[in-house]
Structures are given as structure tokens and as C-alpha cells.
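Just one protein chain is left out here, and the rest sit where they should.
What follows is chain A.
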Amino acid sequence: MIELKNLSFSYENANTERGQLQDICLSVKQGELVLLAGKSGCGKTTLTRVLNGLCPQFYPGNLTGEYCLDGENALEMSVHRLGAMVGSVFQDPRSQFFATNTTDEMVLGMENVPLERPVMEERLHEVCRQMDMERLLDRRIYPLSSGEKQMVAIASVCATKPKVLVLDEPSANLDSEAVVRLGSLLYRLKMAGHTIVLSEHRFHYVQECFDRMVFMENGVISEIYSREDALSLSEGRLAAMGLRPFAVPALRVGGAFVSGQEDMLQVSSISWTMDHRQILDRISFSAVRGKILAIAGPNGAGKSSLCRVITGLHRASGTVCLDGEYLKRKRRTRQSFFVQQDAVYQLYAPTVLGEFSLGKKETPEMKTAALARLSEMGLEDLAARHPASLSGGQKQRLLLALAAESGRRLMVFDEPTSGLDGYHMRLTVKVLKDLAKAGHCVVLITHDMDLISAAADGVLYIVNGEVRYHRNTLRDKVNKTYYQCIANNVCNTSNRNKD
């Protein structure tokens, strides 16, 4: 189906001498599911852009070599024709929407093929049933959570039933259940003869159905593993390659979390409504200084809303105490640091170093401390650079450094490892643990089971704006099945502890 021969590509105006793709030779058979793996920046996204025709027709650059799709020279096809054969799901769910309504977005590709209205109708409902997302039909897109938006994007592409499906980190914002459903949808599409190229950092949801793993480094295919060979790679070897493990995280939670007067963060009966919908319903929990609490739950459960209330961004009923002191909304904002998903709108100074003295008068002590933080994060050489010129991972590390240096007692991170490879995920885990060790109370909003497994001391699980359970993470015993319990949300132990 796909034949790439000695394909190289470099973006126009790229500031590196090496091309983004070099001498790529890859052949993918019809009905095959190929996994693209590698560290961030290794060329996976560029390769997906070549496959769907965006490189060089939309992103100009120099492309050499051959690309045949279904026996035709794909380099001579228009991007629209190629787009009809190769369906694409992009990484950021917030920026790929054309319509303002979910149904319009999901039928968009079919309208342009074009398909007859009854066919569109049938396919729309078929894909929604398969992904269990009928509730998302005819909704406004903007209020949806990132995970719900990503599901709409995936459904939109799957509904057109393209010959080839190219997905760039589709699971980055999805909850555990949605990831499992995505895995089964991809399996069904593969069985129906669709060819799938999946660029991913999290592999466990396709470990049963992928055929080969293509490992890329610096724009080159370093190795192509068969499924058996890939699954036999040891965790150490995967870590050395900068990848995450194939196995589901060995996470086990248990033991009742006992609240005490000494708990740093005490949240009581938080309720919040938006557009006449109850988003949070009498949520109470506590978090301890020096520990990391992960807030997990399905997409749209109210995790981000809860953290916005705790940090004082939203007005809500209920109380929030820090170190036993009741704090009003504005004081909560002054006492906390909330790192949101997108780093772009959280950096404002003209230099990386300047970010540390933003809104304050710079002193020599402040500068010394800032340089020490940058050094800790491996950013000391970038102190004079403009923050906008940093890579995504560097921006995220800079925000972590700023959070650490802010001295705030409560630190909240929204999906800090979304889209991060194994190497950067481990680096982030280390920084988060260091923050906790320094006496901060660290709260994570995350779907990333690898992160929860590696970093969290406790898990607060929320469903439909209500606490389902709050338990400690147990690391002494390995129990894979518990992950399944979280994914399916049917674990008996969790129900017993329902607040």
C-alpha cells in the first residue's frame, strides 16, 4: 500500500543542516498497523506529513526520493486527493477544528468526498457507537475537554473510511477508557483492511494488534522490529531508546486515605455549575505536603475545573484551606502555581532568565537562584534566548523551574507529560518528585497511567464531577489487573470507598 524509497525531506528555512527525514525506506502492506516510535523531534510527525501530502504541498521544503501509494506516484497527487486516501488525525485536538459543532465536524470529510446524506448519517452513527460517544453528537465543540475533542477528531477521520489512516499521538489527551476504545477501533479498522500508521509514545493500547514497530532517531529509521521482537525488548532497553514500556503500568492503589488536621490542602464540598450543568458536585479531599496527588478520571469528568476552583480561577461554593487557613479566591491564586497544558501563553519575558524576575525588581540573589534552577533543568545555556524560540519540552521544563522558584505552596500541573516520550516523561517525574521533596504540595491532572504509576503517591478519581475514590498508590506489589480496573472503572475496592 505504501512504498517509500530513499525519501528525504528538509523544511524550507529550517535552521539545521541535517534534513528532518533522511533516506527513509519503508514499505507497508495493506491491512498492516505500523507503529512509529522514537524520541520527540526524531521525525515521526514529518513522516506522517509526507504520507498525507502536507509535506511539501502545505509545509514547503525539499523532498527527494519516491513515495508510491496503492501503486500510484503519491508525489504527483494533489493534497486533496491524497487526503481522501490518507485520513489524518493530528496531535493537538484544540487546533484542528473547522466547525463549531461536533456533528458538523464529524461529517466534514464525508461532505467533501462527497458521500450521499443517508450514507453520512449511517457512518456517523456507526463510528459514534463504536467509540461510545453518542453523547457528544450535536454539542458545541469549545466547552468540550481536550480528550473529548480528540475523540471527535478521530471519529471525523474514521467516518470517511480512508484506505490509509495516519494518526499522530491520538491518545495524548484521552482517558484510559477512551484509549481502550481507540485500540479496539483501530483493531476493527485493521481487520477491515485499512492500513494504519500510528505515531505514538504510549503503545500499550495497540500491543495486541500492531504488526511492526519502526524506531526513528534523528530523522533516520534506525531499526524496524517485528511485533514479537518489539514486545521482547526489555524495559531497560526501551528506556535507553527513550521509549515508554509496552506493558500496562504496574499500578495498584489501596488503603483508605485518612484526612488529618496536618494535611496541607483541605478541600470541602466544592460545587460548581456552568451553563446550567453541574460540573462539580460536593467534592471534598485533602492533599499532603511533600506528596504528589494525581487527579484522574474520564474525559470531561471535571478534573481541570476542580483545579481551577482550588487555585482560585473559578468562583464556586465550598471551602479551600491551605495549612489549616481558610483562603478566599484571590489569596488561593497568590498561594498556588497552575501550569496549564500549553506553555506558549505562560511565558512573557524577552529572555528565559527574565521570566524569573517578571513583575518584580531583579536582584543579584534572584539572578543567582534563577541560574541555579536553569542549571538544574539543563537550560543554563538558553538563559539569554527568547522563550518562544525554545522547543516544547524546553518550555515545559522552564515552567517547572519557574514553578519551583515561585515558592508557592501548592503546585498544580495539567497533563504535564501529554505528548512526551519516555525520556522526557522520566525527567518530568524526577522534577515533580524534587518539588514534592522540597515541601510543596503537588497536584497532577493526568490521564497518563505511566506518570501516575511512576510519580503519584495518591489517586483521586473523579467521575461526572463526583469523587469516586481517593486512595494511596501502592508500589510494593505489582498488579497489572488493577490498571484494568481503573480503565473500566469497575473496581470493587474503589466503589467501597466512594464518598
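We take it that a contact is a pair of C-beta atoms (placed from the backbone, for glycine too) under 8 Å apart; a residue touches a chain by one contact, two chains touch by 3 or more; residues count from 1.
Here is the rule we use: contacts and distances are computed from a predicted model.
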Per UniProt record, name of the chain withheld from view ["Dihydroorotate dehydrogenase", "Permease prefix domain 1-containing protein", "Energy-coupling factor transporter transmembrane protein EcfT" or "Chemotaxis signal transduction protein"] | "Energy-coupling factor transporter transmembrane protein EcfT"
Sole residue of A:G109, A:G147 or A:G458 that reaches the chain not shown, by the stated touch rule = A:G109
Which of A:G38, A:G83, A:G147 or A:P416 touches the chain that is not shown?
-> A:G83
If the hidden chain were put back, which of A:L358, A:A384 or A:A438 would touch it?
-> A:L358
Had the left-out chain been drawn, it would touch chain A at residues 52-54, 57-59, 79-80, 82-84, 86-88, 90, 92, 94-101, 103-105, 107-117, 120-122, 124-125, 128-129, 134, 138, 142, 156-157, 308, 311-313, 333, 336-338, 340, 342, 344-348, 358-360, 388, 402, 406, 408
